[in-house]
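With one protein chain withheld, the remaining protein chains of the complex are depicted in position.
We just call them A, B, C and D in the order they show up, numbering each chain from 1.
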Amino acid sequence: MGYDFDWSSIPGALPFLWEGMKITLDITATAIAVGIVWGTLLAMMRLSSLTPLSWLAAGYVNLFRSIPLVMVLLWFFLIVPRLLESVLGLAPGSDVRLASAMVGFALFESAYYAEIIRAGIQSVPKGQVAAAYALGMSYGQAMRLVVLPQAFRNMVPLLLTQAIILFQDTSLVYVSALADFFGAAYKVGDRDGRIVELLLFAGAVYFVICYSASLLVRYFRKRVGA
Amino acid sequence: MISIRGVSKHYGSFQVLTDCSTEVNKGEVIVVCGPSGSGKSTLIKCVNGLEPFQQGEIVVNGISVGDPKTNLPRLRAHVGMVFQHFELFPHMSIAANLTVAQEKVLGRPRDEALERGLKLLDRVGLKAHAHKHPGELSGGQQQRVAIARALAMDPICMLFDEPTSALDPEMINEVLDVMVELAQEGMTMMVVTHEMGFARKVAHRVVFMDQGRIVEDAAKEAFFATPRSERAQQFLAKILHH
Amino acid sequence: MISIRGVSKHYGSFQVLTDCSTEVNKGEVIVVCGPSGSGKSTLIKCVNGLEPFQQGEIVVNGISVGDPKTNLPRLRAHVGMVFQHFELFPHMSIAANLTVAQEKVLGRPRDEALERGLKLLDRVGLKAHAHKHPGELSGGQQQRVAIARALAMDPICMLFDEPTSALDPEMINEVLDVMVELAQEGMTMMVVTHEMGFARKVAHRVVFMDQGRIVEDAAKEAFFATPRSERAQQFLAKILHH
Amino acid sequence: MSYAWHWEVLLQPAASGDTTYLGWMLAGFETTVALSLAAWLMALLLGGMVGVLRTVPGRLWSGLAAAYVELFRNVPLLVQLFSWYFVLPELLPPAWGDAYKQTNPFLQQFFAACVCLGFFTSARVAEQVRSGIDSLPRGQKNAGLALGFTLAQTYRYVMLPMALRLIVPPLTSEFLNVFKNSAVASTIGLLELAAQGRQLVDYTAQPFESFIAVTLLYMLINVFVMAGMRWVERKTRVPGYIGGK
Partner (left out) sequence: AAAPASADTLKKIKDSGAISLGHRESSIPFSYYDDKQQVIGYSQEFMLKAVDAVKADLKLPNLAVKLVPVTSQNRIPLIQNGTIDIECGSTTNNLERQKQVSFSDTIFIIGTRLLTKKDSGIRGFPDLAGKNVVTTAGTTSERLLRKLNDDKKMGMNIISAKDHGESFLTLETGRAVAFMMDDALLYGELAKARKPADWHVVGTPMSREAYGCMLPKDDAAFKKVVDAAIAKTMTSGEAEKIYARWFMNPIPPKGLNLNMPLSDDMKALFKNPNDKALE
């Protein structure tokens, strides 16, 4: 029968879609920033010689990596805020959707980033640490001046790749009815009966953004490989 | 200067070092050799506390390395070490490699550190390369920078762990030349190497290790003329043959 | 047997080989030496078509390597090659390493392949290790297996690319011994190496390369006695000094 | 917390079908497992081929393989799923499209989800295969060729066996991701585990019990997959080979 495409909903919806994109970017940026900081700490805990610390970190990482992201988001949207309310005495009913999505994503991504960062730290030859120590550096100095700068340089491509995945996965916040870019597109499509058109449009936008980002990854990879 | 007394070390149930003892006096050059896996690297790393050991005692310049109260970073700052794979910091320029520890560990002002670094770089013949990164230098050049980096900390003694074995044959000599000069100036040195030419030229004593034990510890002349142990004889035969 | 005529090769604008010509006759042993990056590995890889080249001709046993119509796999099956890093197949047992190409390339029945493989393994002194995996052997042992693997294909000539430069000093000789024996039995060999002791003992001619050119191509005696080019003199001085 | 826990609802007879709510959940579990395994099989085959193509000499093939990977990697799964399910049949010749759309809806949903997950995952598998091959010492390929193997034989006997072993750990996480990603199939109406969980919320109005049960079932899958892959890793371990951790 041939599908009878009608793209007329899109121009009017652009401001709304842009609002959605801002939420998507907010979540992505928060999750990357928190993920790198918390992920680095987790990675260092995991590599620590103190067994309780390394077990704790390993448990955290494995737990988050074994649950679908959708489930994590649901937990953080529906259950964790209630616990926090009773613990912290927050005003019940505050709109926690964005906050819970950010927290959920950040904690979830930290688990993935921790693994990447751990691999990055381990990819720095042991001899480098020995050389830093041999020059009289302390553990902190060796990490800060020698190991982490090299580790991050090796990791940039992987961190970016993970960020691209994260960017795509933000579409899952539909579970808390938060209108990220994907959710906004879907809602406009649903309202106007043009779901297929809006989703194809969203797909094209995602492709352009993610593909540009993966070109960036390739550029970094070349620089690191050189 | 360095005194190693009855040191033993094991990884789990695997004994790496068994009751090793030797002395390095001020101004002395000691060459350590022996088959692969005999524990040479481990021994030399014990000297500046890069590897912990379970028994025995190592005293460097009057400080006990194994003592938990010892401030190891401060001790290491004054014991220079050169590694098989150079271990320059690849993300820093040569100049930064030479100055970072002077600044952050010894607390020298940047200018002073740079001046000292460049002086030593000049000494190993690489002054022109200060702005480059390690990846842009050949192996031999990197190893000379690594020596300069250790010297910049004004070490009271130097440890070398197979400093030439990762080098192309042509580059070995440019590194050995620097080391010979250092030895002739009276630096206290403990050198793990298979370069018997170097040992013949500057070593005062040769220590031969096998399976974690110091099998032979003799003056250079005695060692090359008549190695006492059979294992050392075989070893010398193997590496001097063709 | 191997005839290299005016071969030039470049990667993009970078000239790796410039107008290289030499001959290896049946039963001859040729040593190729020269500084790092001079194109030795590239030249030897051109001989069995592992690297394509843009100009000139290489003929092995009457077959032109550069000709697009040449069946390269069939040619390579009869040219043995030994690499710096052994390149045994880590996931296969030693026995499988020795037989896989005999079976899949030459189509030999499994029994025959195994018999021939074990015979050669015995010859390099490693019969007892047939069931092990490469990771369980020392570097010297692995390289001897690699030689046996190449020999199992009944090669008409053998190419070696720095077969001892990744080995611990003690292990170099066990590999060189096997190669000397091979040379003395009359195998045609082209060997990239810095082991001048080996060259002195068995080479018929020495080819010296620098910056992609064959600078010197002389009988062994002439080469060691009076290298004509200044570059070769320097090179020899450097690697024979200490 | 003013929540009334009622775990026993899981054992009550379900609103339709001759089963309990737990039975629904297990049926969803089965669908999830079947869907994920089918998609994984497809992803391994396709991804293996595309990954190998990315490393072969010759611009054309590796370029096509790269385009394939970029396409399937850079569009969110949800969008891809919609395209397979809703858009693709419209692009077929009308007669075929209509005939296809009259077949059993469950099969249509399963097919679209499987193809979608298969292609999506294959792009990721292809990247792993490529990086596995790239991480082999370059000399291995030359060693294979030098023994007289053709390029195909070199891949078959020398490079792939080792590359595949190297990528077992990253493939494990991709395998786990297939199970997790299969949850999006609920958006086209396939009643897999996550969808059954949501349906349970609607029918029993006991959201937490159902989330917890679904979460546990996913974790169970994880445990099995990890154990299975660890078994594979152990079985294929090369003696004496000190690979990366």
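In this text, contacts are C-beta pairs under 8 Å (C-beta built on N, C-alpha and C of every residue); 3 or more make two chains touch, one makes a residue touch a chain.
Computed from a prediction, not measured in an experiment: that's the story for all the values here.
In the complete assembly, the contact with the undisplayed chain comes from D:90, out of D:70, D:90 or D:233. Among D:22, D:151, D:201 or D:229, only D:201 touches the chain left out of the display. For chain D, the residues touching the absent chain in the complete assembly are 2-4, 15-17, 86, 89-90, 97-98, 101-102, 104-106, 108-109, 186-189, 191, 195, 198-199, 201-205, 207-208.
Residues of chain A that touch the chain left out of the display are 1, 3-4, 6, 12-13, 16, 19, 77-78, 81-82, 85, 91-97, 174-177, 179, 186-187, 189-193, 195-196.
Here is the rule we use: only the chains that are shown with their structure count from here on.
Inter-chain spacing, taken between the CA centroids of chain A and chain D, is 21 Å. Taking each chain's centre as the average of its CA atoms, chain B and chain C sit 35 Å apart.
A ring topology is adopted by the chain contact network, closed into one cycle in which each chain touches exactly two others. Going by the touch rule set out above, the chain pairs that meet are A-B, A-D, B-C, C-D. Chain C makes touch with chain D in their complex at residues 45, 48, 50, 72-81, 83-85, 87-91, 100-101, 104-106, 132-137, 149-150, 153. If you check the complex, the residues on chain B that touch chain C are 35-36, 138, 165, 168-173, 176, 194-195, 197-198, 201, 235, 238-239, 241-242.
On the chain A side of its complex with chain B, the touching residues are 125, 127-128, 130-138, 141, 145-146, 149-150, 153.
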